[in-house]
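Other chains of the complex are left out, but the ones given are in their true place.
Just so it is clear, A and B label the chains in written order, and each chain counts residues from 1 on its own.
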Amino acid sequence: MQILQVKQQLVLTSRLNDLGHLPLKALVTESGEVFVAMDPIGTKTGDWVFTIANSAARDAAGDKRLLTDLTVGGIIDDWQPEQK
Amino acid sequence: MQILQVKQQLVLTSRLNDLGHLPLKALVTESGEVFVAMDPIGTKTGDWVFTIANSAARDAAGDKRLLTDLTVGGIIDDWQPEQK
């Protein structure tokens, strides 16, 4: 799993049907890398979260038919990013 | 999932049979890394999209026998890449 900060919710014009109804969020690592994850938790912009990848991501989204490789698993209460 | 920009459609001289009939597109991350994805959406060059990896990529392509590890999941309406 990785630690990322929630940046924004994505607005999609065309999308596959089996993405389900969860919001897709853009998240950023401490080093600035951007990922997209399904959010079954209801996170807010700025929250530090951890994400679950690959086959566990589909179960984490609540239905293993959902088309995701990354899902938010929880909000971290006390994360202090490294000073740089 | 990751956010990439569509660059071009690939033309293949030799290819495996179980790649199916979807176009293969070269896509580029904001940092310039190149990936290849199946495109069931019908994206155009310059579109910002998100991609789905690994086992979910096969379902996203519409048939889990298809030989893909990366499939376009949707077009992002409002993505602003970082200024650098």
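FYI, a residue touches a chain if its C-beta (ideal position, glycine included) is under 8 Å from a C-beta of that chain, and two chains touch if they have at least 3 such contacts.
For clarity, every value in this text was computed on a predicted model and none was experimentally measured.
Whole-complex copy count, one sequence throughout, 2 copies displayed: 5.
To be clear about the criterion, only the chains that are shown with their structure count from here on.
Each chain gets a centre from the mean of its Cα atoms; for chain A and chain B, those two points are 19 Å apart. By the touch criterion given at the top, residues 10-16, 18-19, 24, 26, 32-37, 54-55, 57-58, 65-70 of chain A touch chain B in their complex. Chain contact summary for the complex, chain B toward chain A: residues 1-3, 30-31, 40-43, 50, 52-57, 59-60, 73-79, 82.
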